[in-house]
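In this view, the complex is presented without one of its protein chains, the others remaining in place.
Per-chain residue numbering starts at 1, and chain names A, B and C are given in the order in which the chains are listed.
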């Protein structure tokens, strides 16, 4: 299982999914219309490392995080 | 009389001179060999305003200051 | 060092603590940047969420950059609510050299704004409203939204 967390203002409970890469996750999340804006403006981290491509293999126990636009300070 | 002050590290007592412009002051100070380095690297203020040229008329009561290289902080 | 606090920062105490910590370190320049909540658009204050694991790795990468230049950085940030005219953010650089310090604080604060995983909300009439229009997508955002 891969845990998917939605950070900050994205009001969505974490998911536990049987997926093996980020591309599968994109397919699943794109079906949820209330997420569409967040998918376009959020960064993605796997095990707390930011990634820049969907070509990322996921294994059991991995954590994927969605980080919407930031504004610290 | 015009008062000429030597600021900071220039170890020289103030002068009181009968001069009418900065060009005359340059002639007088250039005769003092121990000042030659200071004349080359010092800025000049008349009545506490920095000036960039010798074309400055001086009148009785004016103050001329020599400001050697600075290093605040 | 990275310091996170619940609510507003005690700015004078933090600035003093950091100064004292480095008293004998032989740095010639200490530049703190202090961010304070401004009265604007009728807000009562701001509120912050922080995702600490990524904030820590982001900060660690900047610490290493600082070290390469013989400098160090420190940062403090608030979690939760910070009201008008209170401060939520301090970043500081210590360096032997003035130019390094001036350039570092600028680059660090700007990257903080663009990249640090912190989310800001306006507090307004009892509501907590995500400040979307003042927020910046982290570099590389949007990959999950790409149509294949």
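Quick note on the criterion: contacts are C-beta pairs under 8 Å (C-beta built on N, C-alpha and C of every residue); 3 or more make two chains touch, one makes a residue touch a chain.
Nothing here was measured: the structure is a model prediction, and the numbers come from that model.
**Student:** Of the chains you can see, which ones touch the chain that is left out?
**Tutor:** Looking at the entire complex, the absent chain's contacts are B, C.
**Student:** Pick out which of C:7, C:80 or C:96 touches the chain that's been left out of the picture.
**Tutor:** C:96
**Student:** State which residues belonging to chain B touch the missing partner chain.
**Tutor:** Chain B touches the chain not shown through residues 7-9, 22-23, 25-27, 29-30, 36, 39-45, 48-54, 65-73.
**Student:** Considering the entire assembly, which residues of chain C contact the chain that has been omitted?
**Tutor:** Interface residues of chain C facing the absent chain: 11-12, 15-16, 19-20, 23-24, 26-39, 85, 96, 98, 101-102, 105-106, 109-110, 113.
One rule holds for everything that comes next: only the chains that are shown with their structure count from here on.
**Student:** Measure off the straight-line distance from the CA centroid of chain A to the CA centroid of chain C, and report it in whole Å.
**Tutor:** Distance between chain centres: 24 Å.
**Student:** Approximately how many whole Å separate the CA-defined centres of chain B and chain C?
**Tutor:** Once rounded, the distance between the two centres reads 49 Å.
**Student:** Centroid from C-alpha atoms only, then distance chain A to chain B, rounded to Å. What do you get?
**Tutor:** The answer is 71 Å.
**Student:** Identify all positions of chain B at which a residue touches two or more other chains, and write them in rising order.
**Tutor:** Within chain B, no residue touches at least two other chains.
**Student:** Which chain C residues touch at least two other chains?
**Tutor:** Residues of chain C touching two or more partner chains: there are none.
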